[in-house]
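Okay, here's the structure, questions in a sec.
Here the complex is missing one protein chain, while the rest keep their positions.
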Amino acid sequence: MEYQIEIRVVPRRGILDPQGKAVHGALTNLGFPGVGEVHVGRLIRMDLEAGSAEEANERAVAMCRQLLANPVTEDYDVQVLAHAESAR
Amino acid sequence: MEYQIEIRVVPRRGILDPQGKAVHGALTNLGFPGVGEVHVGRLIRMDLEAGSAEEANERAVAMCRQLLANPVTEDYDVQVLAHAESAR
Amino acid sequence: MKVGVVTFPGSNCDYDCYKAAQEVLGAETVYLWHRDHDLDGVDVVFLPGGFSYGDYLRAGSIASLSPIMREVRAFAEGGGPVVGVCNGFQILCEAGMLPGALIRNQSLKFSSKVAHLLVERSVAPFTTAYREGQILRVPIAHGEGCYVAPDDELDRLEAEGRVLFRYCNSEGRVTDAANPNGSARNIAGIVNRAGNVLGMMPHPERAVDALLGSRDGVGLFESLAAHPMEIS
Partner (left out) sequence: MTVHSRPGDPAITAELVEEHGLSPHEYELILGILGRQPTYTELGVFSAMWSEHCGYKNSRPLLRTLPTEAPWVLLGPGENAGVIDVGDGLAVAFKMESHNHPSAVEPYQGAATGVGGILRDVFTMGARPIAVLNSLRFGDLDGESSGRVRYLLAGVVKGIGDYGNCVGIPTVGGEIYFDAAYEGNPLVNAMAIGLMKRDELITAVAEGVGNPIMAVGSKTGRDGIHGATFASAELSEESEAKRPMVQVGDPFTEKLLLEASLELIRSGHIVGIQDMGAAGLVSSSTEMAARGGTGVDIEITKVPVREKEMTPYEILLSETQERMLVVAREGREETVRDILGRWELDAETIGHVTDTGMYVVRENGNVVVEIPGEPLVDGCPTYTREGVESDHVRKLREWTPDRLQAREEEQDPSWALFALLDSPTIASKRWIHEQYDSTVRTNTVVGPGSDAAVLRLRGTRRAIAATTDCNGRYVYLNPYRGGQIAVAEAARNLVCTGALPRAVTDNLNFGNPLKSEVYHQLSEAVRGIGEACSVLETPVTGGNVSLYNESPTGAIYPTPTIGMVGVIEDVDNVITSGFRTEGDAVILLGRNTDELGGSEYLKVVHGLVAGDAPHIDLQAERTLQRALLGAIGTGRIRSAHDPAEGGLAIALAECAIADSSRPTGIEIELDDPLALPALLYGEAQTRVVISCAQADVEAVLAHFETEGVAARRIGRVGAANGRFRIQTPEATIDVPIAAVARTYYDAIPRRMEASPIDVATALESEVSVP
């Protein structure tokens, strides 16, 4: 069956995140109060045909390793949603 | 109290998504089966000091309108997590 | 005529615009600072290329919110001519002063080369020094120059003759092969409804000296000089 996969890739903790820094600055300049740490990452949404949720998850993790995330600078996590509740 | 906000910004349906297209191609080249539509968007994580979850949510939506999402090409959705369960 | 060039943090073609306006037009030229609240009485505003605020988040998104942009918008609403080149074009779209948006090149790569441009219309105040159908050689240098807009918006742009430049090949044919970034309908430069706000990805200010390979950008500056707009 077809699953919807959502992959979230974010700069690894402790590593400089210039984009997050810039967004933080911009939001503060716009006068938004209470803004703490900001980090900007990537969101990948994908329809994936797989035999089971486990299989879909394994494949997505392999994709992150091989292509979607940089092992040196980024962390990622994978969510598998049954297609019904797909957001998009 | 401090909330963790997670904002997902994704290319609007029908708008060209060169990255999504490229990722689809690359995954297929790498031999991953069953890959359907792929879209690449942005994930923004933020710590936000606010009086209530509602207030935090409203403010985050305002941020999206003013800066974080492009109304012409992108859709967004906002999630407010109590800080405890913050992922990062 | 007095020309103003806006410097945002991260602008890096402001100097080139400044020099081009000064050397081509012999016009008085001044830098405008992103935090300023007045335009110093200029007759033309340039939003130069570069990476304002590092182009973090989206190219031009943060700069479009800076104080000077309120003045620029008011100036444009009063009929004053505004030219946004490259990052300047991105800023104008992000500010909602031009329709559509500029996204990642289809190649996903930064593209630096000389592009051929077809002058689609010869109109005041930007392109009267060119012939319609004239082919220009102008450098491009951008990673997010793929122009997108909803189809009805694109139809309107064309119907109202607001597409001034299109990417073409050396014979002037508008082909996919000649499209360096995947822009919808090969669009390289457009104006707003009133016709006094121009956004274009190619760099006319880099094409004003034969020594550097092309003078085809000169026409844009000469057109501006020929049509001093009376600010209402």
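Chains: A, B and C, in written order; residue numbering restarts at 1 for each.
One rule holds for everything that comes next: a residue touches a chain if its C-beta (ideal position, glycine included) is under 8 Å from a C-beta of that chain, and two chains touch if they have at least 3 such contacts.
Bear in mind that the values here come from a model prediction, so they are computed numbers and not experimental data.
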Within the entire complex, the undisplayed chain is in contact with A, B, C
Of C:16, C:71, C:94 or C:120, the residue that touches the missing chain is C:16
Out of C:111, C:128 or C:192, only one touches the absent chain, namely C:111
Residue list for chain B contacting the dropped chain reads 19, 22-23, 25-27, 29-30, 40
Touch rule applied to chain C and the missing chain gives residues 9-10, 12-13, 15-16, 19-20, 49-51, 53-56, 59, 104, 108-113, 139, 141, 143, 170, 203, 205-206, 208-209, 211-212
Residue positions on chain A contacting the omitted chain are 9-12, 14-19, 21-22, 25, 40-42, 66-74
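One rule holds in what follows: only the chains that are shown with their structure count from here on.
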Dist(centroid_CA(chain B), centroid_CA(chain C)) in Å evaluates to 30
Per the C-alpha means, the centres of chain A and chain C lie apart by a whole-Å value of 34
Note: chain B sits from chain A at a C-alpha centroid distance in Å of 8
Expected list for chain B, residues touching two or more other chains, is 42, 66-68
Contacts with two or more other chains occur in chain C at residues 57, 62, 65
Contacts from chain A onto chain B in the complex sit at residues 2, 8-10, 13, 23, 26-27, 30, 32-50, 59, 62-63, 66-68, 75, 77, 87-88
Chain A contacts chain C in the complex at 18-19, 22-23, 26, 29-30, 40
Interface with chain B, chain C side, in the complex: residues 57-58, 61-62, 65, 93-94, 99-101, 103-108, 146, 148-150, 182, 184
